[in-house]
Structure formats: structure tokens, C-alpha cells
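A single protein chain has been omitted from the complex, and every remaining protein chain is retained in its original position.
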Amino acid sequence: MSKYLFYPGCAMQTSARAYNESMQEVLGPLGLNFEEVRDWNCCGATEYLGISTVPAYALISRNLALASRQSNGVKTLVASCSACYLNLSKADHYMAERPSLGQMVNVALAEGGLEYTPGTLEIRHLLDIVINEVGLDVVKERVTHPLKGLRVAPYLGCMVPRPDYEKRWSDYEYPDELDRLLKALGAEVIDFPLKTHCCGGHMAQISPTTAFELIRRLISSADNYKADVMVTVCPMCQMNLDAYQNETNHYFHTNYKMPVLFFTQLMGLAFGIDAKKLGFGRELVSAKEAMSRIGIEVPQEEPKTPARRKKTTGLPMPKMPGDEEETQ
Amino acid sequence: MYTLKSMAIQDKAYKDSTAPDFSQTFVDMVENYGRSYEFGLATRHYLKHFPLRLPSMAPMGLGMLSKKRMDITPKHIEGIDQLKAILSRAKELEVV
Partner (left out) sequence: MTEHTNPEGKERIGVYVCHCGTNIAGMVDVEDVATWAARELADRGVVIARDYKFMCSSLGQELIEQDIKEEGLTRVVVAACSPHLHEATFRKACANAGLNPYLCELVSIREQVSWVHTDKVAATEKSKAVLSGGVERVIHHEPLEPLHVPIHPATLVVGGGIAGIQAAIEVADAGYPVYLVEREPSIGGHMSQFDKTFPTLDCSACILTPKMVTAGTHPHIKLFSYSEVTNVDGYVGNFTVTIRKKARHVNEELCTGCGICQEKCPKKVIDDVYEAGLGYRKAVYTPFPQAVPKFPVIDVPNCIYFQKGTCKACEKFCPTNAIDFQQEDEYVTVQVGNIILATGFDLFDPRVVSQYGYGRLANVFTSLEFERLTNAAGPTNGEIVLRDGVTKPTSVGILHCVGSRDRNYNNYCSVICCMQSLKFAHLVHERTGATVYNFYIDMRTAYKEYDEFYQRVLEEGTLFVRGKVAEVTDAARLPQEEGKLIIQVEDTLASVQRRIPVDMVVLSAAMVPRHDAHEVAQLFGISCSSNGWFIEKHPKLDPVATMTEGIFIAGCVQGPKDIPSSVAQGAAASARVLGRIQQGEIALEPVRATVDESKCSGCRICNNLCPYNAILFHEDRMVTEINPALCQGCGTCVAACPAGAISGTCFSNEQIFAQIEGLMRVNFQHEKLAEMA
């Protein structure tokens, strides 16, 4: 059992309850032991840093200070929410890069009897831990019910691979970590072109029409690729795409019914865990129909996709790293 | 990105955006409870800025409530006094 400190963030207990439930279920099989940071507070989401600097960093750093106090030799702090991951990383990074900021934050923290030395903790996203610490080999070993026939659109959103202070991700425009994980689960992964585009963030509240357009782009693109479900790694992305999908349909006179799930939910399914324990049913756009494809042996039907790979008469495509892997 | 946003807010370089007000509402909630409070945030923000959209929002809100994805009451952290002390010191240090 590898031990990590864990920062859940507000959404895990409310809008992303399914993420939390499914994550708790898969931790055991993955050999992960998460210890929650005691009495953590909100990271400020995408709002606090917009209107202040020192208070915003102080708010974030209270969590870092609590975590480092609790660490007991554990260096890695895991966040499951992309915004939380980015904010925690940002505070750690800028407190080191701008010592004057670090000092001021520590002066403020001292009012609460706390302190934080940047660099003490290593802040990582849950997906990073699964890919790079657990490893896909272990994941593959745990798969008992491959998600065969399920077409998934891997959607990361913007905050995980960018700005990537520690250079942990494969690419900041087109990372393939989530693709590889979902392939390891046996799913059919589409080459989702908008995988790191914006979900709208808080635009759904501030300027709904802007958000609706961003949501529409993502869902319609996944739909064009005949994806059965979209898979996210972030509560905010899931919330926007799922909860606002109906309103978006209303606004554009469309009728998309694209279920949006967390990657931990699909991991749980592939590991043979009961869907009820994985928070299925909490999504507003039901995944029931898509789920019915799993477990039922559907005949291998080649889904129609846009002409991407060469036809036999065409010119060869350039080789990409990982191409051999696919043909095996 | 946030630098631009905060500069824009400071200079009031926006006309009809509700973003600064939303940020402030959000921050107020966090400062009071230590956690975000979506129900309070959503109702307050929508009532203030988009009252006419509330009916169309209702199904979504009800859905979120019925699926236990939104709490009607806010959550508090234990160390709220500690947090308030930290933040008030931080505000003094903020160079505007």
C-alpha cells in the first residue's frame, strides 16, 4: 500500500459525489492509501486569484501547511479535482519562484500558527498517480470486465496538462495519459480533438451563453465521433457537461444525450465493482443505455467514423509513436 | 490569465460582465464557511443577475438536489477562525 496525502476539494462531497464514491472503491485494488488532509478549506477555485493575490495564495497555502504538518514522511499530496490540483501546484510554485510572495503568505499563515516551505510537498493529480505510480500494468492486471465495445471520448479539460510546472505530462496540447488508461480498461478510445479544450468553467454562472457554446462544441465533437460516453478527470468539467447539457440543448435546439462520467467510475466497472457503489445514477444525463453495452456481448460492429486512417488505395499515414501498440 | 483578470477588475475595464460580482460572491462564501457553497452561490447570483432564467434552471437544480449533488446548507470547517485570521492578515499585506 503506497500512502499519499489527499486533498478532496469541495466538489468531491457535493456535485462530484460520484467521483469520490468511485475513487474510494478503486483505491484498494490499485494499492493506494489516501489520508485526507484534516480540516482542509476551499482552494478558491477559479475565482479567488482573480480578485486578490496574497489572500488567495494564503487561502490555498493553509491547505499546504496543514498537509505538510500532517505529512509524517509522506511527500505527495494528491488532488482529484483539476482546479484544486492547479491551485495547489500554483501556490507551491510561485511561493518558491517569488520569495517575497512566499514570505507574505507565511506572515499571514503565522496568524493561524501555520507555515509552509514551498517544495515540501509534491502536488500531483490522481490520474498522474494512477498512470505513473500505479502503472498501467497493474491496472491491466486488475481488469476483470474489459469495457469492450464502449466508445469513450477522453476529456481532460485545460487545467491538468497546463501549465504543467513540473513537466509531468506527455504533452500540454495533446496528452495521451487518459487515452492510454482507458485503452488499458479495454474501452475503444476515440482520438478526441478537443481533449484539452475549455469546459466553460464558471462561465456557466457568469455568462451562460458563452458556456453553452463551449459545452456544445465539446459534446457535438464527441457525438460526431460516435462516442458512447465522455470521460473526465475533473468535477467542474463533469458538472458543466452533464448538468448544463440539457440547457445547452435547449439553447441550440439540439438533442444531445451524452453521458459524462469520471474515469474512476469506468475503472471500477472494469475491475468488476458493482455499478451502484461507483456513483452511477448520479449523472443527470443517464449513462444507463451506454452501460447496457457492457456485459452484453454485442457483435463486433465497425462504427462509422470520419475518414481518418488511410483506405487501401490511399497514401500511407505517418507513423506515430505507439502505432505498433495498437496493431497488436 | 488571472493577472489580466484582476487588472481588468481593478480598472473596472468591463461593461456588463457579471464575472467580478460572481467572484466576489464566491469569495465571500468561502471566507465565511471555509468551503464553497454552491446552492447559496447559485441562488444569490441568479436572483441578482438572471432572475428570468431561474425557471429554466429549476429542473437542473432539482436534479442536482435529488441526486445529492448539491447541499442546501453550507458546510463549515472547524478552523474557520484560524482561516479568517490568516485572510485578514493577508489582506493587510496585499499591495494594491
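Just so it is clear, A and B label the chains in written order, and each chain counts residues from 1 on its own.
As a convention for this text, contacts are C-beta pairs under 8 Å (C-beta built on N, C-alpha and C of every residue); 3 or more make two chains touch, one makes a residue touch a chain.
Quick caveat: nothing in here was measured; it's all calculated off a predicted structure.
Student: When the whole complex is taken into account, which chains on show are touched by the absent chain?
Tutor: A
Student: Using the touch definition from the top, which of A:A91, A:L147 or A:L194 touches the missing chain?
Tutor: In the complete complex, the chain left out is touched by residue A:L194.
Student: Pick from A:E36, A:E97 or A:D171: which residue touches the chain that isn't shown?
Tutor: Considering the complete complex, A:D171 is the one touching the chain left out.
Student: From the listed residues A:Q103, A:N224, A:T254 or A:S292, report the one that touches the chain absent from this view.
Tutor: Checking each option in A:Q103, A:N224, A:T254 or A:S292, the one touching the absent chain turns out to be A:N224.
Student: For the chain not shown, which residue from A:K167, A:H253, A:K276 or A:K319 touches it across the whole complex?
Tutor: Answering carefully, the residue with contact to the hidden chain is A:K319.
Student: For review purposes, identify every residue of subunit A that touches the missing chain, sorted by number.
Tutor: These residues of subunit A touch the chain that is not shown: 171, 173-174, 191, 193-194, 197, 217, 220-221, 224, 306-311, 313-321.
The rule is short, and it goes like this: only the chains that are shown with their structure count from here on.
Student: Under the definition above, what is the set of subunit B residues touching subunit A in their complex?
Tutor: 2, 5-6, 9, 17-20, 22-24, 26-27, 30, 34-36, 38, 41-42, 45-46, 50, 53, 56-57, 59-60, 63-64, 67-71, 75, 77-79, 82-83, 85-91, 93-95
Student: Under the definition above, what is the set of subunit A residues touching subunit B in their complex?
Tutor: Those residues of subunit A that touch subunit B are 10-11, 13-17, 39-42, 44-45, 47-55, 57-59, 62, 104-105, 107-114, 202, 205-208, 243-244, 246-247, 250, 281-282, 284.
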